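Below you'll find the structure, written out as structure tokens, and then a few comments.
All protein chains but one are shown at their positions in the complex.
As written, the chains take the letters A, B, C and D, and residue 1 is the first residue of each chain.
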Amino acid sequence: MRKLSLENINKLFAAVAEDKTLYLPVDQSDGSAKYSKWAEGTVWSNALNTVRSPKDLFFPQTEDLMEFKTEGKNIEVIDIRKESEDFVIFGVRACDVKSFEVLDRVFLSEPVDSYYASRREHAVIVSLACSRPSETCFCTTFGIDAINPEGDVSAWKTATDIYFKANTEKGEEFLASIEALTEESDDTAVNEQKAKTADIMKKLPLADLTTDSFGGGKTEELWNNPVWDEFSQTCLGCGTCTFVCPTCQCYDIKDFDTGNGVIRYRCWDSCMYSEFTRMAHGNNRLTQKERFRQRFMHKLVYYPENNGGLFSCVGCGRCLSKCPISMNIAKVMRKIGGDK
Amino acid sequence: MNKKNLREEIILRSGVNPKKCMKCGKCSATCPAYDEMEYHPHQFVNMVDTGDIEPLLNSDSLYKCLTCFACVDRCPRGVEPAKLVEAVRLSVIRKQGENHLTANDIPALLDDETPQQLLVSAFRKYTK
Amino acid sequence: MQRIGVFVCWCGSNIAGTVDVKAVAEALKAEPGVVYSTDYQYMCSQAGQNLIIDAVKEHNLTGLVICSCSPRMHEATFRKTAAAAGLNPYMVEIANIREQCSWVHKEMPVGTEKAIILGKAAVAKVNLNTPLTPGESPVTKRALVIGGGIAGIQTALDIADAGFPVDIVETKPTIGGKMAQLDKTFPTLDCAACILTPKMVDVAQHEKIRIFSYSEVTDVKGFVGNFDVTIKKKARFVDETKCTGCGDCVDKCPMKKNPNEFNMGMDNRSAIYIPFAQAVPKVATIDAGACTMLKKGKCGLCSKVCGAGAIDYTQKDEFIEEKYGAIVVATGFNPISMDKFDEYAYNQSKDVITSLEFERLTNAAGPTQGKLLRPSDGKHPHKIVFVQCVGSRCAACAEKGKEYCSKICCMYTAKHAMLTRDKYPDTEVYVFYIDVRTPGKNFDEFYRRAVEEYGVNYIKGMVGKIVPEGDVLKVQASDLISNKQLHIDADLVVLAAAIEPDKSARPLATMLTASMDTNDFFTEAHPKLRPVESPTAGVFLSGACQGPKDIPETVSQAGAAASKVIGLLCKDKLTGNPCIASANEMMCNGCSSCERVCPYGAITYSDKEFRMPDRTTQIRRVASVNPAVCQGCGACTVACPSGAMDLRGFANNQIMAEVDAICK
Amino acid sequence: MQKITRDQLITKAVELLSNGTVSAVLGWQKGEFDYDITPAVFTTEEEIKNNFVYNDFCGANFSKYLVAKTKKLEGKILVFLKPCDTYSFNQLLTEHRFDREKVYAVAIGCEGMADVVKLKNKVDGIISIDYKDDAMYVDTLYDGTVKVDYADVLAERCINCKSKKCVAYDELMGEDGEVIDSARFDEVARLEAMTPDERFAFWQNELSRCIRCNACRDACPACTCEKCVFDNPNSGVENKAPANSFEEQMFHIIRAYHVAGRCTDCGECSRVCPQNIPLHLLNRKFIKDINECYGEYQAGAEVGSRAPLVDYTEGDLEPGEVFERGDNNA
Partner (left out) sequence: MQMKEYKPLIVAFCCNWCSYAGADLAGNNRLNYPADVKIIRVPCSCRVNPMFILRAFQRGADGVILCGCHPGDCHYTSGNYYTRRRMAMLFSMLDYLGIERERTRVEWVSAAEGAKFAATMNDFVAQVTALGENKRLEDLRCKR
């Protein structure tokens, strides 16, 4: 385990940023944090987490795929892809690290999404253990250990220091690259903090939430549950939950005619939208109830069914704090699963 | 200064466009100094327009104009002949460059009894 | 996908001089949808149109782009061409590469580049054009003529003679207008009354004509073929149906000291009055501002002497609503006010008068029974000065006069001068002029006669000032020919005041949505080709409301307007403009924003049952557009936030395609 | 003024439900943490008694729900409206968006609602909240019980409340208030006084956070189009994500423009924005301009009034003169 005094954290950032782009949570003018590029003077946010999840860095909200140019009546297809540069993403919480696994299973299974894959290959993920989880956190429900985050490198922050441990080859390389700045350390301080955090985790209001009622094979059982009717009634059908969600991976591919050619790009889509997956015959899901059900069934039933039981919710709590009407997956789970 | 340049300069200085004149003669009809003048307001306009300015420079008419602006007021086309007369007058004054009275002389002449306006107009008229 | 043909017109050298038409045709070939592109010297010629028709057939074209002059010029032509080729006429778009390209840009590369861009925009639009079919609306077979002067009278008579009912609305108590006030008419010197009053009588007796005198139009709604007009009949306190026009009331009325408008205020009339002997309708009118009975409830003499019992002090303004298929504006003119021309002392001396006042002074029915007497002392004037262009051609004094030439003054001044010399040979007559303009049949001959035979002194130059002194008017003027300043002691000065449109024209134009120029003359649909029509369909122009005119011109225009009206009223149905709004009911949420901005009331709402996406049925309030009423302005399309309301022919996606093409 | 309590509302709702006046109640349902309250439709007395809550976090404007709810329902629906909601209620009626006959509106006085973002910025790990008269006492994971003054967490829209007057209701609970001469345009004026460069920088910073989740639009009671232009593939402006700064600006300009003259300034757009973009400052700019150029106008103050952008006078300011006016103010 390597240790660095927090006083020197900016030296570390500077060293990392020298040969790789470094992204880390930075406070914005409205007080919320966002993964931003580090540059001299950038201050690492103390926030528990960012509003937008780190999936933006692998799967941006909009991404140009290719371009078409017309010359007279001929069409030329231009591949505008650029090989991703190496980058480090720093301070990723356990839940968000887990979200990469959820995304990987979608984008890296055949056919591989080369745009996503390229970014994943070039990224080093430095995770950060939680010490002050929020009341909206429920990662434990999905078996995620906020205290021992995964990632290429795991990090723990105490009041004075930050500790690193490599989990992968990439992680080893990363630690080697900052070796000069860090010192070897035992894990006493880290373990102390882990114990404290574990206590808090148990006290979280959503600590008792379980996935017992969900998982593959539950489709028919849950399909006609009255909760969909009841809870979808006041759903506004906005896309907030899906856009702040670290695991939502739906996108739409569109063409934009620039006047000098056509850019084919993709952008996030939301299953909450009435235009979502609209086809020639019309929409699959005609009512907000169906769309509402889709979102939660996908997270809790369909995805685990197709992915070996892995839920596609990581309990980060973003949708809990951002839904305009405070409707969320925790309420749905609670209602269906009943209180333990 | 050649003929054309003088015309341009007078037009520029006066801000008058003599082409606007429709030759109605109302300026001359209204002019109180008409009988004193060799060249009448409408002729001023026409002569400046045609560049026939030399006779005007040498004519007494320049100093007969009272600058009462009746012609300016009455002209239906907004030609403003009095401004043109003034501009021609200035050409004469500036050309000679041997003014009897220079601007620097004025302060000495000022006294409480004399309106400053009087001196200024005198300066204009009698520096010929 | 459309199959578009592009046709680039040279317009002789008008376009080809500044635009490389071949390059334009070539460049547009590569545009999406274009399958054929060519150029030709005159597309609008028969040969050019045939070329288009042949190309449509040969290349199976579905849309046409004509790169030519303004669509305001030949859009209709090419739509007809398209129709002749079997296409929907609305599959044509014009790229205006003449007025807005070749004529305003001087360099060939610049003009060519822009022409190509304009062509691309037109192609982009045609790609999204859809065939449109005009709706039909019925025609109310009745015409309204606003103004009862010679223009209105002639128009009304011509329309009525063709068999269509006509209503004349006149603000004054009688029709007749300015012509009724004139003495003689140039250049033939006919007596105005002798030629006008029979026509007035014709109007009164025509079974197809109704006269609303002492009335005004207060509201106009609707559109060509279907105008709904509200006419206010002002209370004249005399029952028109009973009054015989005997004049007993006029004689007995004690309130005799009211300026007589008909005689330009140069004598007086009573509070109850008939404007003049040949008035039509010959009905008395009570001047409410002058009548003591109406003001104070005392008197009532007229009622007592009226054998017909026509006096009705309780009469109220009456509002009449009537439908018309066509409206003719004939609101005429007035001399401008002389108040601001201090130099001519109009307000200082009674002996400085306007030409229209002079007409009354020389008219046998006028205040002096036709004897030319000075208004101040009733003496014969022996030296008369006429001043022309008073307030006309006055560019520098917008607050005083008018920039335009009033057109009629030269001739009537010549007439006045000639008649004066004819009747009173001992009178010296001077006419001060800037130019004498006599372009008309026998006009110059007339003017020359005044000079050569009657000895009128025409002096080139303007009057500078007039000063009343004792019983003469000191006139100071230029004589530009002899280069002298003249001083004349005149007994009478006559000012040829500029004329301006009647003040009622401006509010009327707003009601009619007819456009006006900066001088408040009505604008014609085309200055040369459609001079008697307003750009607003169904509104026609007659007489001086459109521009200064003399009587023969007025009468010819009046007849022309009438023939246009007849042409319209002959139709049983009008085909409308198909470029109108329409609501997509699936997207309309019934919010009423569009209804609120529609100037024609063309949008209505109804509850309709819809099958919703979730397969339920719902009753929703949705908008619908009355195609006969909608004029296609598009105000509603912007008021509608969802874009449910769109405009055919100028659809959102079409305009955006044009924007895109231009900004490429 | 006595605060309206949960019990009062429950009594009212149960009374109206049981006597058949209404067949459903649009109210607030308790959540997981005392502050995450969800609007919900209640149809039974039991549901109401168990789940109906009313506290300082009941900020959602219910009026928009009436558009959909009244269409589906047999009988009337009871809706509780705060003063600002009553304006939206009227505006929707003006636009014929729902059938007034199908609604039983109870207006409730309001002392202002709390802003959950403000609270969370003050307190970490909220477990529960006790609403006392003097302040709210927040039980937290880390700092024990924390006393938080109501004033310190009052929502921005409530600090600048435009009116505590209820302009539409069948029944009024509590006391009616007055229209308030609020300072709500001060922030707009502050921006107006900036240089264009500063304003541009300000808005670039704010709008760059937009994720086009459409919450502002979907929560807005004035946005009730059957199909929004931004969702309509044929509109030419549709997109599901802001591809660049142009589209961010485009979306927010058009969003605000489409509700200009109809926006009641209820503040829902800013409340629901997950990125805390002060969207109300766009709407208020239009309101301020409208007030200054065309006379004071409050959308929703009365049913049937003509919105300023579907109205005109012949003497209106020219677009250029609008700027001159701005210069005088600056």
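The working rule: contacts are C-beta pairs under 8 Å (C-beta built on N, C-alpha and C of every residue); 3 or more make two chains touch, one makes a residue touch a chain.
What you are looking at is a predicted structure, and each value in this text was computed from that prediction instead of being measured.
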Visible chains that the absent chain touches, using the contact criterion stated earlier: A, C, D
Residue touching the undisplayed chain, where the options are D:67, D:191 or D:303: D:191
Hidden-chain contact residue, picked from the options A:114, A:219 or A:260: A:260
Touching residue (missing chain; options D:67, D:179 or D:250): D:250
Among D:46, D:143 or D:316, the residue in touch with the chain that has been omitted: D:316
Touch list for chain C against the chain that is not drawn: 70-73, 96, 98-101, 103-106, 110-111, 113-114, 117-118, 121, 509-510, 513, 515-518, 523, 535-536, 579, 597, 599-600, 631-635, 637-639, 647, 650, 652, 655-656, 658-660, 662-664
Absent chain, residues of chain A that touch it: 256, 258-260, 263
For chain D, residues in touch with the removed chain: 188, 191-192, 196-204, 229, 235-237, 243-244, 246-247, 249-250, 253-254, 256-257, 260, 282, 285-286, 289-290, 293-294, 308-314, 316-323, 326
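Basically, only the chains that are shown with their structure count from here on.
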Distance from the mean Cα position of chain D to that of chain C, given in whole angstrom: 53
Distance between chain centroids, defined by C-alpha means - chain A, chain D (Å): 30
Separation of chain B from chain D, taking each centre as the mean of its C-alpha atoms, in whole Å: 73
All touching chain pairs, where touch follows the definition stated at the start: A-C, A-D, B-C, C-D
Residues of chain B touching chain C in the complex: 20, 22-31, 34-35, 40, 42-43, 70, 74-79
Chain D residues within the chain C interface of the complex: 71-72, 94-97, 224-229, 232, 234-236, 258-259, 306-307, 309-311
In the complex, chain A residues that touch chain D: 28-32, 34, 51-52, 61-62, 132-136, 200, 203-206, 230-231, 233-234, 236-240, 242-244, 252, 254, 256, 265, 267-270, 273-275, 320-322, 324-328, 330-331, 334
